Structures are given as structure tokens and as C-alpha cells.
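Got a structure for you, written out below as C-alpha cells; questions coming shortly.
A single protein chain has been omitted; all remaining protein chains appear in their positions.
Coming up: subunit A.
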């Protein structure tokens, strides 16, 4: 009898839509209707989260153990590792909150997608090493039973860093550190470079480091004074385009909001205090706009093209198999574009990027820009390296942000580090204690010694 009623409903709807939908369109509609009715019945029966006043299934739950603010690659990585590393299954309830489920402005989707291990900080090198390993064996980590294996389009073509005369010494010492950490790097002279990659113009290049894989930290202490420690009780999650919000009571908040981490931190009261004190130390992460250009060059370098970073700061990589390339350049401090919107400045490519590219790779003298976009770096204005770990005063807020352009490549390892910090209380695999928040207050910069 039930089925008969449904058939009638489906039939009536079908007729109303005309003959064109009768053959193909009616069956999926019918199953949709059935599932809708089932959902309605289930929401009224006991056994589900039933609120007699109104249906709240679109709102986040009222309680969660960990709330991760920011659903980009870092936030999701932390969520993944928290669930993966918890010993009893189902122990922790994790809620990931993001303000835009289309990720239209998220740095994750707009990133160039390069991964390198040639850092100078050992922590960065270890993070990248693990992340490469993660991406290589992604099916071990992220495969779902009965689904086809994942393909993240990981092209291990290598990363080539070029150094001019000034930077050659720094590059050599960096390579020594990288080798110590276990990264596979090799130094090449200009002749070797010319032999390996005949399309490069080795003008002005003193040394090149080609590899897949970096360190140093200084510590200080200072005296203490009276502080107020704060605790986050609940996170108000405001729903899209409405005034509805759901207070989510939580034990921990993880700030993985990328370019907007500074604003999220301000909401928690970080940085409200007299400057120079611990209360007054803000989270120095702000959005910086960077352009990425996509061009086609029929005579460009072929399949063995590594991700090349020129001495001038311009970089590019191969995309796909049709002589397409992605690349860009970090602007200097004076030419920082306005991060208010994601509009692309094409003149920047003409004036700043193309000359250097054309100089380094003569084939690029004739290229055609197909498209361009802009994305945000979650730029750490202090030392351009990530912030990981808890805040000393707001005790239950952890950071996993501020990676200033190398967030995507270090995300799996950082996620694991934060999950270890939450679950075990200390870093187990990679020790990131030099990336804690307190360095902003103590004034110790943990900088990358790059050649640029």
C-alpha cells in the first residue's frame, strides 16, 4: 500500500513534467522521494538526535572534543591524524569548521603545488621528508576500502635551486644540513647543470642544488611575571548566510585557518594587551597575495623538468604533458599587492616574472599565458615559518598555521605533529619545539637561510 502511494506520487510528478522525462528522469526522482520520506520518518523516531522543536541536523553538534577552525589541508591533516593516532577507536570527537565549503579563496586549492626538501631548518626538512613519503604512499594512509586507489598526481621530478655567487656558500652549508637530515640532494656546477638540462642558460649561476629535501635554532629564557591564563569554553559556529549559530562546547580548539588565522586568534583574545608583553603578542599571520601564472610554451623543457627556482626568485614547474607550465615570483616588500581581493595583476608577469624566466630558460622567450590566478599565503610576518603548538596563555588553543607558502607541502607531517601534541602531550616523531608560539614573544626568529 505504501509503495502504491509512492508510485502514484511519482507518476503524478512524471506526468506534470511532460513526456520528455518519462523514460529516464522518473526513476531517480522516485528513489529520491523514498529517501526523503525515510529521512523524515527517521528524524521523528527515537534513535536519532531528535529535537522536538525543529530539525537541527544542519547545525554542528553541541559538543565536540576538538574543534578545528579551518578546513584546508592543514586542518584536515590534523583531523586525519587525530583520528588515526587515537588508540581506542572512537575516542575523540573532532569537528572541522570552515567558512567556505567551496574553498574558493582557500590557499589549499590555489597553491602551485610544489614540494621540496631544500630548507635550511632541520625541522622543515624533516617535515618535508615525511610529507613526501606520505604522498608517495598515499594509498597506505588515505585509501578507502572498496574504492579505487587514490592518485594525487604526485610527479617526483625534483626541485632545482639555483644560486648566484653570493649565495653559493649558504647553499653549500644548507646542503650539508639537508644531507645530515637524510634528504637526497646533489650539488651541481654550471657545466653539469648544462649537461643535464640543456635548456637552461647558466648565466650567473654558481651552484645548483638538485634534490628532494634542511636547521638551526637558538634559545633564550627570560623572567616571568603574573599572567592570566584563559580557556576557550565554546566556539560559536555561525551558519552561512543566516543569523543562526550553534555554540559548540569543546575541550580544544586548533587554529588552522590559514591566511585568516590572525583574525581567528584575535577572536580568542590573543594579542589584546599592552605591546611587548605576552598578552600583547599577536599571532603575526596575515594574508599576502601571490600570483600564479599558467602558460604554454611549445619548445619548453620536457618531462625531466624539475621545479626550478631561479636566483632572482622566479620559479616554475611543468604541468601535465602538453608543454604547459605554472610559475610565479614572490614580490619584494615594496611591491606587495593588496590582499583585499584575489584580482590578478598581469603586468606583474610582464615586468617581473617573464624577464627572469626568459633569461634563465631561453625557450621561454616565446610563451603564451593561458590563465592566471591569485592565492593567499598565510604569511608569517615574523620569520616566514609555521607556528605549531599551544598558546601559552589561552591554554586550549593550538596553532597549525603561518607556513607562508610551504604549508601544503608540510601539511601531513604538521598534522601528525599536532595530533601527537594533543594525544601524547609532546612531539613524538618530529620535534617542532622551535616553532612554538612563544618565539614571537621572546623575539627569536627561526628563519630559513635561503639563497634569495
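In this text, a residue touches a chain if its C-beta (ideal position, glycine included) is under 8 Å from a C-beta of that chain, and two chains touch if they have at least 3 such contacts; residues count from 1.
We adopt the following convention: contacts and distances are computed from a predicted model.
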Options "Aldehyde dehydrogenase family 16 member A1", "NADH-ubiquinone oxidoreductase chain 4", "Lipoyl amidotransferase LIPT1, mitochondrial" or "Large ribosomal subunit protein eL24": UniProt name of the undisplayed chain: "NADH-ubiquinone oxidoreductase chain 4"
Touch criterion as defined above, residue of A:163, A:200, A:250 or A:411 at the omitted chain: A:250
Option touching the unshown chain, where A:88, A:198, A:274 or A:340 are the choices: A:88
Among A:37, A:423 or A:442, the residue in touch with the chain that has been omitted: A:423
Residue of A:287, A:328 or A:390 touching the missing chain in the full complex: A:390
Positions on subunit A where the hidden chain makes contact: 46-52, 56, 61-63, 65, 86-88, 90-93, 229, 231, 233-234, 249-252, 390, 395-396, 398, 421-426
